[in-house]
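And now, chain A:
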Amino acid sequence: MFNITFYLRRLHSLVGLFMGAFLMVHIGNNSAVLLGPDMMNMVIGTMDKMPMFIRLPIELGLIAAPFGFHALYGVYIALQARNNPIRYGYLQNWQFTLQRWTAWYLLVFLIWHVYYLAIHTRITGIHLCFEFLQSYLSNPVYWVLYVLGMWAAIFHFTNGINTFCMTWGIAKGPRIQMVINMACMGLCGALCLETLALMLVYILPIF
Partner candidate 1 sequence: MAKKRFKVIVVGGGLSGLMAALKICEAGSEVDIFSYCPFKRSHSLCAQGGMNACMDTKGEHDSIYEHFDDTVYGGDFLADQVAVKGMCEGAPALVRMFDRMGVPFTRSAEGVLDLRNFGGQKNKRTVFAGSTTGQQLLYALDEQVRKWETKGQVKTHVFWEFLKIIKNKEGVCCGIVAQNMNSMEIEAFRADAVILATGGPGMIFGRCTASTICNGSAVSAVYQQGARIANPEFVQIHPTAIPGSDKNRLMSEACRGEGGRIWVYKDGKPWYFLEEMYPAYGNLVPRDIASRAIYDVCVNQHLGVNGENKVYLDLSHIPADYLEKKLGGILEMYSEFMGEDPRKVPMEIYPSVHYSMGGIWVDRKHNTNIPGLLASGECDHQYHGANRLGANSLLSAAYSGTISGPEALKWAETGDRGSAISDGELEEARMECVHEYERILKMDGEENARQLYHELGELMNRYVTIERVNADLDYCYEEVKKILARWDNIGVTDRGKWANQECMFVRQLRNMILYALVVIKAARLRDESRGAHFKREFPTRDDEHFLKETIANYDPKTEDPIITYGDFDHSIIKPRPRNYAVAK
Partner candidate 2 sequence: MALQKTVTFIIERQDSPTGKPYTQEFELPWRPALNVVAALMEIQKNPVTKDGKRVAPVVWECNCLEKVCGACMMVINGKAQQACCALVDKLKQPIHLAPARTFPVIRDLLIDRTVMFENLKRIQGWINVDGTWEVRIPPRQNPNTAATAYEISHCMTCGCCLEACPNVGPQSDFIGPSPIAQAYMYNINPLGEYDKANRLNALMAKGGITSCGNSGNCVKACPKGIKLTTYLAQINRDVNIQALKNIFDH
């Protein structure tokens, strides 16, 4: 007996975790900026050295496709919910709601982000570097939207780890669920602070 719903939903969960891994790598790369613009440019340069015939399949197969699936199925999931955190203002219910709200935001944000920084720059031949990003993010609206985008992704991922543990039946009892939740939210807070710091590099005269 094969229940397609079950496999799709579990796949969605796994893919989410995979996307999260990518997010961690991405944040790690971006953090290079904390060591200075040169470091950042070096990291971007290393990426650029990868030949297109390797890079494109990776981007399409390992990033775009899973993301597309996670996003599309996620839209379906989000539409199944009628959020009620005002009536039931429990922490976990707020997390549930934020998971969906961040998802909607990320959907729009990532399309914008990927289109502009990965597709538009390649088509128009703009060279991606610290200086370009600095001028781009000097627009305060963009900067704020980017910070929010990063935070949304971090929350969505860390809370995703939390619910992953419940969905897969790893954390069963209330105590372990609470412990994992707190650990995930701790990670969320730490990553949010880190991304805030790296985003500040672009607008503050540090280097």
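Just so we're on the same page, a contact is a pair of C-beta atoms (placed from the backbone, for glycine too) under 8 Å apart; a residue touches a chain by one contact, two chains touch by 3 or more; residues count from 1.
How were these picked? Simply put, all candidates are chains of the complex that A comes from, given by their letters.
This structure is a prediction, so every number in the text was calculated from the model and none was measured.
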item	value
Identity of the candidate that touches chain A (this complex; choices 1 or 2)	2
Complex contacts: residues of chain A adjacent to candidate 2	1-3, 5-7, 9-10, 77, 79-84, 86-88, 90, 92-93, 95-97, 99, 162-163, 166-174, 177
